[in-house]
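So that we are looking at the same thing, I have put the structure below in structure tokens.
Note that one protein chain of the assembly has been removed; the remaining protein chains are unaltered in position.
Chains: A, B and C, in written order; residue numbering restarts at 1 for each.
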Amino acid sequence: MAEASSSTAEAVVVIRGLEKSYGSVRALRSLSLELAPGPTGLLGPNGAGKTTLIKLLLGLLRPDAGHATIAGCDPTTASGRLALRRSVGYMPENECSIPGLTGLEIVSTLGQLTGLTRADSLSRAHEVLDYVGIDEARYRLADEWSAGMKQRLKLAQALVHDPGLLLLDEPTSGLDPKGRRHMLDLIHDLGHVQHKSLLLCSHLLPDIERTCRDVVVLKEGAVALAGGIAELTRTDGIRVRVEVGGDRARFEQALAASGYACTPEVNGRIAIRLDGRASDADELFALAADSGASLRSIEEVRSSLEQVFVAGVANEERT
Amino acid sequence: MPGLAASTWLLFRTQLSRVWWSRRALACLALAAATPALAWLVAAFGEVSGAEIATNLGWLLLLQVIVPLLALVAGSAVVTEEIEDRTISYLFSRPIPRASVLLGRWLAALLFVSTLLAVAALSTAFLASRSAAPGPAVGCGIVVPLLEAAVLGGAVYSAIFAAAGVFFRHPMIVGLGYAFAIEGFLANLPGRNQALTVQYYLRSIVGTTGSDAWREVEGFELSRFDSATSAVVTLAVVLVLFLAAGSWRITRREFVLSA
Amino acid sequence: MARTNTEVYRPFRGTLGARTLGFLALARAGIAAATKRKLPLVILFGPPAIATVIFSFVVYARFALEAGVTPSPLGGPSPASMIAVGFAKQMIQVREEIFMFHLAMSLFTLLVIAWFGAGLIADDRRLGAHLLYFARPLSRSGYLAAKFLTVLFFGGIAVVAPGLVICIVATFASPDFAFLRDEGSLIPRTILFGTLWAGVWGSVMLAISSLFLRKTLALVASFAFFMITTAISVVLANLQQDDRFLMLSLQMNMQRIAGWMLDGPSMRMHWDVRWSFAVVLGITAAAWAILFARVRRLEASA
Partner (left out) sequence: MTLLVARDLARWYGPVVGLVDVALELEPGVIGLLGPNGAGKSTFLKLVAGEIRPSRGTIEVLGRDPFANRAHFAETGFVPQQDALYNDMTGRDFVAFLLRLSGHSAKQARDRAGQALERVGLADAMNRPTRGYSRGMRQRTKIAQAIAHAPKLLVADEPLAGLDPIARRGIVELMLELARGGTSILVSSHVLHEVEELTDNVLLLHRGRVLAQGEVPEIRALLSRHPRKVEIRARDARALARAVLDLPGVGSLRISADGTSLGVETHDLEGFLSALPRTAAAVRAGIRSLETPDAGLEAVFEYLVS
């Protein structure tokens, strides 16, 4: 995923000094942010203002101060609000469905509410339901669907009017491993293959790492960290983490003898610093062969997004 | 491990402080305030004697409509509220007899309902007595039976609806059906089946112990009355029976919460 | 030249119109959802349908007697038709009978509108449907208009249809359409009254539905509202020996309006009909005020 992270195309969402508080709780603290086209992750501990930000972008809430433009529209004006909701797809966090309707009827009704004609919305409903992988169940009442299928229905209704920008709030909550992988594949396809801009709000870091190119970390209503995921998780020198089988002691002596700096890790693995000496681990294999050891796994040490998140969010307070 | 009495007392004390601060309590307050408000209005602007106001409003509105409705709103929630809010798992994973959940919370609801109804009955009588129009005074013959019937009616109805909360999924609708459809229908039938309604016993209490002013209320003198004591005893037995059935059922039944 | 069409996601090629009447789709969806469960439909619309059929036959028999023709029931003389003919004999005035039948039906409409109206906003909030609606270009007034049309649809059928059917039967049964000449204006007035009745009670029911989170609670609340207002109005009227207190009950006012609009007897209600209109419109305005306030909160909490 080494595409250019933020091309010069004009930003999809521009936020300047956004303020919002509920009574004494300050949800957003003069937030300023620009979202480039493409898939961006929105991260932050519970109560960092993620859901509030999404509601402000959709024009469901009025900000106390500052302004935002989304897909070229201003959510605080009535006309801007109606216009932006035609070009933005929103996948809400908590479970929602329309009582008494089948899945197909829900998606086609919401399509018509967005401005599609009756015929267009019905054919479009079938297309998006095929895309999210809902087959005959579409003809059954959505109230009887499983949590996983309701989650896919929410994505389908967000896609029915083929919006340029998608706001996805915790898309994988409540899904089992298979459902989760399928949902992440869909979002990855939307972001990278269909070139839709999307703002994915989640607290599961592997989801964001799997589907997004950029990430914004919120903390107590302000941006703690923002940038491309690849840059943020790159480490300085090349270090590898090795799991050793067979005669581990002799292998460690051989490593020390040939001057590799290595530090043992908690789960029995060893982190070895390669930088400068070699760009690959062939040398390590040679040492292992000589000392009767085997290398069960070798992985490049990158600080995972979790470390970036913890560092970004917890830099002042104790973790 | 706490016994039945200890855990009932614990649930009662905790629920007592919570029962006053809910939207449900707001609805009950509004219901209880209806009769006194009307009594004040009629006393201030009408030319009707205090006794007539107290007896008519007391019987036709307070005892026949407000008492069952208020007991329904407060009583049916005794167990159903915990099930709908899905907080029952916390109570049912504690080493306490399950019946204490019903009894403890019902006692709190009882105190709440009785207080409201007593205040409603007394204020209705008081406000009615301020009417300038000539007529018999609003004496004990009116106030005492009204108070006794209102509080006792509230207690029995709330016990019945609390038990309904354990037996049925929609106790509100079942309770409404009983209080207004079945009781309304049976009350008008001549003969013994009136004895199946709570209203009959309330009427017996008011009829035998109340003063003659009660007799003038339209449609009051229809039925034959039991003695007041036998009416009170019967109501007490009904109350205990329903609570016992509810306690037995809550211990046996599995409460499977929808996901 | 061979073409493959295997791309998984097909972009939308149609046009996205600025359809201001988009909310009609929501009304259609509401009606579709309500008619899915057949049992309530049968229970609620069965009895009025049967009553309408019987009453139409009675009207037919009444006109037949007037014209000196002995009414010949379709399936030959059956006990039911004998009773109907007997009843037709004592009928005084067709128009008055139609009025009384209409009143009976409008009470039944209370139940129909309560059942279909109770869940309209309550279930939306409980199941989170408002999250889906208000992320769409649907304004608050659009949402309310759609919900109102849904309840008006069912209320309208329950109250207007019986009246219309009977007027039509009366028209054909009356000798060379005399009914149409003398009482022709009754038909538009029936439609007007039916719509007013369904509109007013529909608004009250929607307001109650927006105040509660569950359909059952809204149903109980609507029963309590109806029960208490009626009880208070009757008690006060008896106490004060003054029938004007009946104006406190919405349903009494509607009967007074019905009496005036359909030239029916006005029983105990002898006050100026403008008072009834004032009370009814006041209650409807209050209902809509509650509705707009609640939906504003609904959109913000989406």
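What to note about this one:
Following the convention adopted for this analysis, a residue touches a chain if its C-beta (ideal position, glycine included) is under 8 Å from a C-beta of that chain, and two chains touch if they have at least 3 such contacts.
For clarity, every value in this text was computed on a predicted model and none was experimentally measured.
Contacts of the undisplayed chain with the visible chains, over the whole complex, involve A, B. Within the whole complex, the absent chain has one touching residue among B:10, B:29, B:173 or B:245, and that is B:10. Within the whole complex, the absent chain has one touching residue among A:98, A:216, A:272 or A:293, and that is A:293.
When the omitted chain is restored, the residue from A:26, A:86 or A:203 that touches it is A:203. For chain A, the residues in touch with the chain missing from this view are 25, 44-47, 146-148, 173-180, 203-206, 240, 245-246, 279-282, 285-286, 288-289, 293-300, 306, 309-310, 313-314, 319.
By the touch rule set out above, chain B reaches the unshown chain at residues 1-2, 7, 10-11, 14, 18, 21-22, 85-87, 89-98, 251, 254-257, 259.
What we mean here is this: only the chains that are shown with their structure count from here on.
Contact topology of the protein chains: linear, an open path with no closing contact. The central chain of the assembly on a C-alpha centroid basis is C. For the pairs A-C and B-C, the count of C-beta pairs in contact is higher at A-C.
Chain centres here are means of the Cα atoms, and by that rule the chain farthest away from chain A is B. Rounded to a whole number, the gap between the C-alpha centres of chain A and chain B is 56 angstrom. Chain geometry summary: the mean Cα position of chain A and that of chain C are 50 Å apart.
Distance between chain B and chain C, defined via averaged C-alpha coordinates, is recorded as 34 Å. Chain B contributes residues 31, 34, 38, 42, 46, 48, 52-53, 56-57, 60-61, 64-65, 69, 72, 84, 170, 172-173, 176, 180, 218 to its touches with chain C in the complex. On chain A, the positions that touch chain C within their shared complex are 55, 58, 60-61, 78, 81-83, 85-86, 88, 90, 92, 94-101, 105-106, 109-110, 112-118, 120-121, 124, 127, 131, 141, 143, 157, 161-162, 189-190, 193-194. Every residue of chain C that touches chain B in the complex is listed here, in rising order: 214, 216-217, 219-220, 223-224, 227-228, 231-232, 234-236, 238-240.
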